[in-house]
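Here is the structure we will look at.
The other protein chains are all here in position, but one chain of the complex has been omitted.
Presenting chain A:
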Amino acid sequence: MRPSPTGPDADAPLWRAAQVFRLVTVAYAVGSQFSTVVNYTRPGLSWFFVGVLVTWSLVSAVLLSREARLRRTVTVMDQILAVALMAATRLVADHDWYSNHQTMPTTLWVANAVLSAAILGGPLTGIGSALLMSVVSAVVRDQINLDLWRDATAPVLVACGVAMGFATTTARSAHRQLEQAVRVAAATEERDRLARQVHDGVLQVLALVQRRGVELGGDAAELAELAREQETALRQLISEQDTGVDRGGENADLTALVRARAGTTATVSAPADPIMIPRDRAEELAALTTAALSNTQLHAGDGAAAYILLEDLGDEIVLSIRDDGAGIAPGRLDEAREQGRMGVSKSIVGRAEWLGGVALLDSDVGEGTEWEIRVPKGE
């Protein structure tokens, strides 16, 4: 199997984004330290704790974005350090201060622990971590009768945990689906390759049955005829599979559409490259082909063969539809129009004109009938 296009580490982008956030929170925490240190009872110790915060933040940011194996350990450490640093607030400030302000590492920085937990374990783990941090914060700050309307710590942390948790779940399932799609594509490719081999073998045998059957005559000739029909059908199926891959979009391959409409009733000759034109025009030309072919089957007589030639002149498409049937005498063409062939002729001419082109009918007794339809490609 080919390697997965996204690699095995589906969470990596989320982890890296979270570390950018972490560095922002460090700057905020250090800024907060500068503005509040004058209010601390033990400023020296508080600087030590902030040093621990900065060091751990840098170490963990590097580890989380690079070492997939260590993420679980680092996340656990994140929780422990966040709790410890919040608790340390009591060592550096008095009750008056910490009961009315946020803890020393700041709520914003504590959110890192919640985000790590959410990315590691999904929304529930994220909520768990958020609740743990909220409770620790409330206990440290001696705020058992927590006023959620005045202090948004808990709701903000829980929201962070839920949001990041769901983002992780979504990223993982998208990754799984992508891997699955890649596997399916590889399997399909292999199956197509096998099918081509099988088809080739079957076509060989059918061709062989035809040649021998015709030589032997009698019942064998009937078998040859059956083999011929099946060969044509299989060839048709293969050519539809090969060229009929419709990728949707505004343009469509005229050759594929015409081949599909012609089926086994006509030989289609066309350039090797697909003729891509606006979809509605391609559909219209295909419908026109069907109309002309059904006319052939009605009037050309038994055993008449039909041929379609598609030409791409750059800005113009030429579609020729010819049968080698009975044909119509020139003088009788008008007569024929009045006899009911007119309906079909009119519809073909009408469609061609609607596409901004022309349709010409050429026929003679014993020479078959030939339509030549020229329409601009249109953009």
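Rule of thumb we're sticking to: contacts are C-beta pairs under 8 Å (C-beta built on N, C-alpha and C of every residue); 3 or more make two chains touch, one makes a residue touch a chain; residues count from 1.
Simple rule for what comes next: contacts and distances are computed from a predicted model.
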Among "Chemotaxis phosphatase CheX-like domain-containing protein", "ABC transporter ATP-binding protein", "Nickel import system permease protein NikB" or "Two component transcriptional regulator, LuxR family", the UniProt name of the subunit that does not appear here: "Two component transcriptional regulator, LuxR family"
Among A:L58, A:A159 or A:A305, the residue in touch with the chain that has been omitted: A:A305
Contacting the left-out chain in the complete assembly, out of A:D96, A:D147, A:D219 or A:D273: A:D273
Touch criterion as defined above, residue of A:L208, A:A233 or A:L360 at the omitted chain: A:L208
Hidden partner interface residues of chain A, rising order: 196, 199-201, 203-208, 210-212, 214-215, 228, 231, 235, 238-239, 242, 267-273, 305, 307, 309-314, 320, 322, 324, 370
